[in-house]
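Yeah, one chain of the complex is gone here, protein chain that is, but the others are all in their spots.
Now for chain A:
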Amino acid sequence: MIRSMRAYFWVLIKIIIIGQLLNASLAVAKGNKQVINIAYLTQQLTPPPTLSNLDPFIDNKGEPGAELAIKDNDTTGQFTQQSFVLKKFVVPVDGNVVDTYSKAIAGKFDFVVLNLSAAQLLAIADLPVAKQTVLFDVTTSDDSLRNEQCRNQVLHILPSRAMRADALAQYMMKKRWKQWFLVVGTTEEDRLYAAAIKRAAKRFGMEIVAEKTWEHTYDSRRTEQSDVAVFTQVDDYDVLVVADEQAQFGEYLAYRTWNARPVIGTQGLIATAWHKTHEQWGAVQIQNRFKEAAGRWMEEQDYAAYLAVRALGEAATRTKSNTLKDIKAYLLSDAFALQGYKGVPLSFRSWDGQLRQPVLLAAPKSMVSVAPLEGFLHPKTELDTLGYDQPETLCKRSAE
């Protein structure tokens, strides 16, 4: 009885060993190439209410960007004997992303691209099993995640709200449109955006002469034509700054205000990491390549996911390594210079993990300007005139 048990165990162990050998051989199967495994975690979204049917709901923002970067990395990899593998985890609307992370990603992937909300990102970053990783945040713009709520292993690709607001403020300063009328929506995100606008106004000497909240009322006697005109009868101002991140009313403001004033903020002239009108600095090439692959324009999250995976590619190529230690050190080193089609090399701010980058100022069909604008100076890099600079940061990141 005991002997047969033992024999059974031996067989079991042998199976496990063979299995592991097989696994190991799979990992190096691609012609002895060094494999860099990357996980991509996202959750399906329910379509939000929209004001316009012109912009179709896109349910896979981010994914084609990551895929294109894998392709670019692999093209380099064929010369450096490295291979990049992207494993996608798409959690259904009613699923739990933390569970998926714990079960399918933890311990298996050192590099994870997260296309998730701020709350989900924090929940994952605080898991003990997620400490020894690099997590790329390709979605949020929250300033709190880059300040009091910052986490050591998280790198943020998209510009924070503060960076966006500073970009707008620099352009307004150049135009001398310094009197602002701030219109804020009712969501938490709108309030955070408005807070960034107020911070930028203070930094760049703008004056918020009026501030109103846009209450979504359903009174049928009110129309946009009458309502916006009445709503915007405030003390004179140069520009209307709107904070409406879900695009629930912002599009209704332009051309309907009481006075003839331009609209900036989340609608009108926007501050963004990427835009379809962006063609400079080789951008037209990636716009073309992306459109061919995805069948649609590149969105901000696509650009962010592209940069995240390209950043990994760049670090792996330069260090000739696939280890967490080497790659993380390189990503945060002075040597790291990522080409992001914005005319200057992109790099990570050591104090909060934010990707340093120019911010595009775009109207729906034209690129108006790119921040930092000429003349805004900084002792180290003009890119750090946008957002929280090192002396201002509230992030206590340990240098590791």
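The criterion applied here is as follows: a residue touches a chain if its C-beta (ideal position, glycine included) is under 8 Å from a C-beta of that chain, and two chains touch if they have at least 3 such contacts; residues count from 1.
The criterion applied here is as follows: contacts and distances are computed from a predicted model.
A.B. asks: Would you mind picking the UniProt name of the chain not drawn here, from "PQQ-dependent catabolism-associated beta-propeller protein", "NADH-quinone oxidoreductase subunit I", "Secreted protein" or "Cytochrome c-type biogenesis protein"?
C.D. replies: "PQQ-dependent catabolism-associated beta-propeller protein"
A.B. asks: Which residue, A:Asp72, A:Glu189, A:Glu211 or A:Asp227, contacts the hidden chain when the whole complex is considered?
C.D. replies: Answering carefully, the residue with contact to the hidden chain is A:Asp72.
A.B. asks: Touching residues of chain A against the unshown chain: what are they?
C.D. replies: 72, 75-76, 79-80, 282, 285, 288-289, 310, 314, 317-318, 337-339, 343-345, 378, 380-383
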